[in-house]
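As you look at this complex, bear in mind that one protein chain is not there, while each of the others sits in place.
The first chain written gets the first letter, and so on, giving A and B; residue counts start at 1 in each chain.
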Amino acid sequence: MDARERLNQLKEKFGHAIVRADQPNDSRLYVYVEPSVLKAVCRYVFRDLDARYVISIGADDRQFSGNFLVFHDFAFDKDKILCSIITPASPDNPKVDCISDIVPAASWAEREISDMFGIEPVGHPYLKRLILPDGWPDGLHPLRKDMDWNHVPKEYDETREFKFGETPAGCTVVPFGPFHPTLDEPAHFRLYVEGEVVRGCEYRGFMVHRGIEKLAETVLSYNDIPMMAERICGICGCVHSVAYVQAVEAGAAIKAPPRAEYMRSIMLEIERLHSHLLWVGLACHLVGFDTLFMQSWRIREPIMWMAEKITGNRKTYGLCLVGGVRWDITPELRTELRALLDKLEAEWQPVVAAVVKDKNIMKRTRDVGVADKKQCKEMGLVGPVARAAGVDIDCRRDHPYAAYDRVDFDVITHDTSDVWGRVVVRAKEVFESIKIIRQCLDKMEPGPLMLEIDGELPVGRIGISSVEAPRGESHHFVITGENNKPRRWRVRAPTYQNLQGVPGMIKDQMIADMTISLGSIDPCFSCTDRLETIDLKSGVTKVWSQDELFKMVRARIK
Amino acid sequence: MSVMSKLKESMVCLTAWRVTLPYPVQAQPVPANFRGRPIFDANKCIGCAGCANNCPAREILVYDVCQEVRIVKYLGRRCTYCGRCADVCPEKAIKMSHEYENGTNAVTDISQKLDIFMSTCQRCGRCFKGSQVLDALKMKGYRFDDLQNDRWVFHSQAYLEGEPTVDDIKIELEG
Partner (left out) sequence: MDTNLLTMILGGLANVIVVLLVAPFFQGILRKVTARIQSRQGPPIRQPYYDLFKLLGKEDIESGVSPVMQRFATYLSLATILTVGCLVPMGFKAPMNGAGDAILLVYLLTLSGICMLLAGLAAGSTYSLVGISREMMAMLTLEPLFAITIVIGALHTQSFRIDTVFSGAVYQAAGLPVSGIIMLGVMLLSFQAFVQRVPFDMTEAETEIMEGPLMEYSGPKLAIFKYAQMAKLVVFSALFIGLFVPWGSDLIFPFGWILFWVKVFILVLMVTVLAATHARYRIDQAIRYFAALLAVGFVALILASNGF
């Protein structure tokens, strides 16, 4: 079914409640609905039409249409459609019906909309602060246009605490993070354990929220943002910059030249190679197998050197601009890249063959961190986590972008839904990436790298783009704007959804498996935390503020 | 069999015996288009401020002392070595060098200040056209970035008209 047919389905069911529909092409659909039917439409799309939930986005459109806007993005993967259900919220006391009771995966997104815009999702089962720090004053919402990007509120309350839920009966609390050798970036998981078995978990993160979406709307401009976007993540930065420029290009209805598209695909696959090799090594380190950790990273190193030769930097490629790319592959580099891929394949094959039969690793990873198909659907899990459960989704095939519609590759799935499945999926995807890069190198034709753009980009257009990061689907949403900058930019990294699935994965597992379960979603997040202590005897919990921590540490050291 | 897997895994080390590089005893060479610290050549610079307008980190400041003299100052604190300045410069006055050992405890070691004598356009005072429309949209006319405090100032037009300027890096906490 294409976008028109899906639209007709919606129209049949909801008739006049659909105020407006935009269909820029066969694979994009923007449906404006009345607030009263929002929940019914989302339920129909998510349950009856079996679409996949992507993200919910808020926008402050009061200057232009007079309202706030709330977008719910869904994906029809089999039909290759990305669609957005849009509804307005009134400018004073904005409220929308929450969809988290029908779509559990929307839980965080709606909390974020509530924090950032003050749009209340009515009926949300767990409406606590997500992004804003606990001491942030009420009523001040950062992404509203009337708040300045560098405003520091005077009423910040340092002593206010986050209210965690009740500890279940019979459990003690083990705080996991913020300082833990497993986590590269701190986060706080509050584990409720009974002996060695985890019975429940609460998560508090987002403490180093950098506010890039606000910066993009105010301080930066279209071509500055890709440089910042690639610093969203230290491993999949190229993905974010490509997804952003593709979203802008979609909104402005421009297309990058073919050679630029091939370059983007090649660099994306190079990034996937290095990310998967890194992850396999990391997973082995988490289960205490340091030898494979060192060897995977040794095999991975030539990829970093190659990226440095092509783009000038090992990781922050600085690749994309709106309308094209900045770097090219010369014929010498092409030969070198081909030789590198051959060597990589030859070295990686024996490692994979050895790992696949290794009972020692299998024992630590089988039936650990299980997320089955149902959980993947409910929590919107993406990437190797979903593919290891047998869910056949991959943005490169389902929502083709860059040069992926011109190359052949397989989507690797597995059926065990556990950490072992994710190891196998990632190890085998390395070979698919090598295949794709080889095809791109063969098919690339000489040509311009950059589009000549005449005039300003059109204003007020919506563009969305889904790119397959090594961790899953990275989804960017842009509303083009005045003054050479977007009106709204929303980044949804794949870990945003996958983290919501972690409490389900670690329930009834042992503490020792917590780290490898968390590591298996390949988390990519940046946050930090305050320190929480739980007195095991009295059950009293206390959150220490910075001053108290300093005093305590200084008093102890005599 | 698990024993065979383990043997194979330990034999992997035989393909590459010892790969540790002797850095920093021996400096590691970098590829040709490696993006290190940018070096500004005052002789080639025409004072167009294209680099300043296109720096995503707003680390290049521009100040007009008078009609003929413009100061271009590269601060280098938040520089991400993205190379946009070098791409945009119409005179190729900026080169991304191969220097990557840039650690220092005095930021003045990295900052570069160029005093440029501007020749003026007969009609409007001075002109610069960006190569891309998206870049040209960042023209700002006369520039009055805050060199005293190393701060980027937006909307120099607003400065002339007396509007309150927007602060950058330094955020003053009141109270």
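Everything below uses one rule, namely that contacts are C-beta pairs under 8 Å (C-beta built on N, C-alpha and C of every residue); 3 or more make two chains touch, one makes a residue touch a chain.
This is a predicted model, so every value here is computed, not measured.
Participant: Quick check: which displayed chains does the absent chain contact?
Facilitator: Counted over the whole complex, the chain not pictured touches A, B.
Participant: Tell me which of A:9, A:23 or A:360 is the one touching the absent chain.
Facilitator: Checking the options A:9, A:23 or A:360, the one contacting the hidden chain is A:360.
Participant: Using the document's definition of touch, tell me which of A:35, A:123, A:175 or A:400 contacts the absent chain.
Facilitator: Checking each option in A:35, A:123, A:175 or A:400, the one touching the absent chain turns out to be A:175.
Participant: Touch as defined at the start, partner being the missing chain; which of A:46, A:71, A:244 or A:289 qualifies?
Facilitator: A:289
Participant: Applying the definition given at the start, please give the residues of chain B touching the unseen chain.
Facilitator: Given the touch definition above, chain B has residues 6-7, 9-10, 13, 16-20 touching the missing chain.
Participant: Residues of chain A in contact with the chain that isn't shown?
Facilitator: 172, 174-175, 180-182, 196, 284-291, 293-295, 298, 360-361, 363-364, 510-515, 534, 536, 556-558
Keep in mind that, in the parts below, only the chains that are shown with their structure count from here on.
Participant: State, to the nearest whole Å, the distance from the C-alpha centre of chain A to the C-alpha centre of chain B.
Facilitator: Going by mean C-alpha positions, chain A sits 29 Å from chain B.
Participant: Considering only the defined contacts, which chain B positions touch chain A in the complex?
Facilitator: By the definition above, chain B touches chain A via 1-2, 4-6, 8-10, 12-13, 15-16, 19, 30-35, 54-58, 80-84, 87, 96, 132-135, 137-138, 154, 166-167, 171, 173-175.
Participant: Which part of chain A faces chain B closely enough to touch in the complex?
Facilitator: Going by the criterion above, the answer is residues 150, 152, 154, 219-225, 227-228, 231, 291-292, 295, 298, 301, 305, 308-309, 311-313, 316, 318, 322-323, 326-327, 347, 350-351, 353-355, 357-360, 450, 452-457, 483-484.
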